[in-house]
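Here it is: the structure, laid out below.
With one protein chain held back, the other chains of the complex are shown just where they sit.
The letters A and B name the chains in turn, as written, and every chain counts its residues from 1.
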Amino acid sequence: MISLQGVTYSYPGTSSPALRDLSLEIPRGQFCAVIGPNGAGKTTLAYILAGFIPHFYHGSLQGEVNVEGKNAATMPQRELLRLVGLILQNPFNQISGTKVTVQDEIAFGLENLGIPREEMVARVAAAMELVGVSELAERSPLGLSGGQMQRVAIASVLVMQPAILVLDEPTSQLDPVGSREVFQAVREMASSGQMTVIMIEHKVEWVAAFADRAIALVDGALLADGEPRHVLAIDTVWRAGVGQTRYTLAARRLQELGKWQDGKRLPVTLDEATLTFKAFQKRR
Amino acid sequence: MAEVFGLYKQRASFIHGLHPLTKLAVSGFFLLAGLSLPGMWSTYLLVIFGLLPLAFLSRLLLELVSRTGRIVLPFMISVFLIQGILWSGGTPLIEVGPISFKQEGVQFAIASSGRILIVVGSFLWFALTTRPDQLMLALAERGLPSSLSYLIVSSIQIVPRFQARANTILDAQRSRGLEIAGSIFQRARAVLPLVAPLILSSLIDVEERALAIEVRGFNYPGPKTSYREIAQAAWEPMLQRFLLLAMAGTLILSIVLRLVS
Partner (left out) sequence: MIVEKAPAKLLPIEIEVDSISFTYPSGIQALEDITIHVSSGERVALIGQNGAGKTTLVKHLNGLLKPVSGSVKVGSWDTHDHSVAQMATRVGYVFQNPDDQLFQRTVWDEMMFGPRNLRWSAERAASSVQASLEMVGLEHIKEMHPYDLTFSSRKLLALASVLAMDTQVVIIDEPTTGQDYRGVQQIGSILSELNKQGKTIIGVTHDIDFCAEQFERSILMAGGRVVLDGSTRQVLSQISVIDQAYVEAPQLMRLAEKLGWDFMPLTVEEFIHHLDG
């Protein structure tokens, strides 16, 4: 359970806040997607949840952040660390720099937590399997392709099994099937009640297909919050520069051409689009 | 990003499988013996009968010879030339024009070259055969604070990391039309624009890495465990202790010899 109450934050030396009066509650086991244009404050929200703000970045933070019922600002960082795992946005800078092979790299976090070796071995193997890097186990983490590096970064945090997992654009370098698989895996982890997931993403088709909820941030403020299919069809969300599926865009085009039934909901997913456009074809 | 990791070179040799501290003790012994034993040729004996066979067993003979050579040869040559020009007095051995190589000078040059050779050679042998992460682990097991061992290991790696980073920047610069091969003048021009970005980007790299390491509990209090077991044969601790004794012995011996002579 995560709760934000009236959170406003400005980075040091900046005048306009990166987050404005944000209030949110995310119940345990929910898969919550965060969408919004660049600069909307998504990464800032992730930093707040992981405690980087205010522990690492100072600046001015107002409001209250509670994680599992405890105040994140006053909770010792080590406690927060066990609770929240964060996969950072830039996959190229997440390699620890002290490990020779991919599997050692993934084990790094577990070593730091003092997990016994046998357990570590099993967890590392499972994490590698999950993100599809088992064949790279003995490779150097520095000689990987962009997508392979991002997979290793994901596994390195997943393996720590945090109660709350925050992923900042985790599929930006992944191939299409790999992206969908990450969404699927995260979906399963949330469903099995193991994890609360907050995932920042631009790939709205998979947000609509897999997430329980979507939060649209624009200019640091909450613009819409609700079921992804609903949020992704809202006009103001579209006008604020949040991505849309091609299905929604096609319907919007028909709307522009004056060929859309007034009041009919815009399709967001493939299934919705199939139904909608089949009906459209029949009508003609 | 280049695929470098310290100087370490993976090979299928039993030396690679030895405990890092065993290898540390061996190279420490060479180092100490090379620096303290008297006589012009003692270091060369150590190299020929100690270091080279070990490098051969590590399947890194050529690698070690070429790397050591690149560092040591320029030094050796300049020592010989400089003593030839500057050594005053003594028995002339060979005369080439105005330069006269004196016997004492040559002896000095041989002895000091030998020292450099053993110091560089044994360090490189150690770095080539020992995984930095394993060294870190071994040091931590001996009770060294993890931040200190991280410092040691990351400084061992700073050179190759800089190299890798420099190559990346060079690639970026060449891709935007900076000519790099060519005259010395052109090459010097290419190095200059590299320095500032290199230092800067390494600093930034360190800062971003700090966040990434932090998320993964680097500063988490309490005991750490290790993913890898460092194998250690039953005889290795004995060898390590023996080498420590041998180091002490060599030190005493060299002091005694010096006092006697």
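Criterion: contacts are C-beta pairs under 8 Å (C-beta built on N, C-alpha and C of every residue); 3 or more make two chains touch, one makes a residue touch a chain.
No experiment lies behind these values; they were computed from the predicted model shown.
Colleague: Going by the touch rule at the top, give the shown chains the omitted chain contacts.
Modeller: A, B
Colleague: Out of B:61, B:76, B:93 or B:178, which touches the unshown chain?
Modeller: Once the missing chain is taken into account, the touching residue is B:178.
Colleague: Among A:39, A:59 or A:114, single out the residue that touches the unshown chain.
Modeller: Hidden-chain contact among the options goes to A:39.
Colleague: Over the whole complex, note the residues of subunit B touching the chain we left out.
Modeller: 1, 3, 168-169, 171-181, 193, 196-197, 200-201, 204
Colleague: Kindly note down the residues of subunit A that lie in touch with the hidden chain.
Modeller: 36-39, 89-90, 92-93, 139-140, 143-148, 151, 169, 172-180, 202, 205, 241-247, 249-250, 253-254, 257, 259, 270, 273-274, 277-278, 280-281, 284
The rule is simple: only the chains that are shown with their structure count from here on.
Colleague: Could you please state the distance in Å, as a whole number, between where the Cα atoms of subunit A are centred and where those of subunit B are centred?
Modeller: 45
Colleague: Quick check on the complex: what are the subunit B residues that touch subunit A?
Modeller: 1-5, 8, 131-133, 136, 150, 153-154, 157, 161, 164, 205, 208-209, 211-229
Colleague: Could you pull out which subunit A residues touch subunit B in their complex?
Modeller: Listed in rising order, the residues are 50, 52, 56, 77-78, 81, 85-86, 88, 90, 92-100, 103-104, 107-117, 120-121, 124, 140, 142-143, 156-157, 160.
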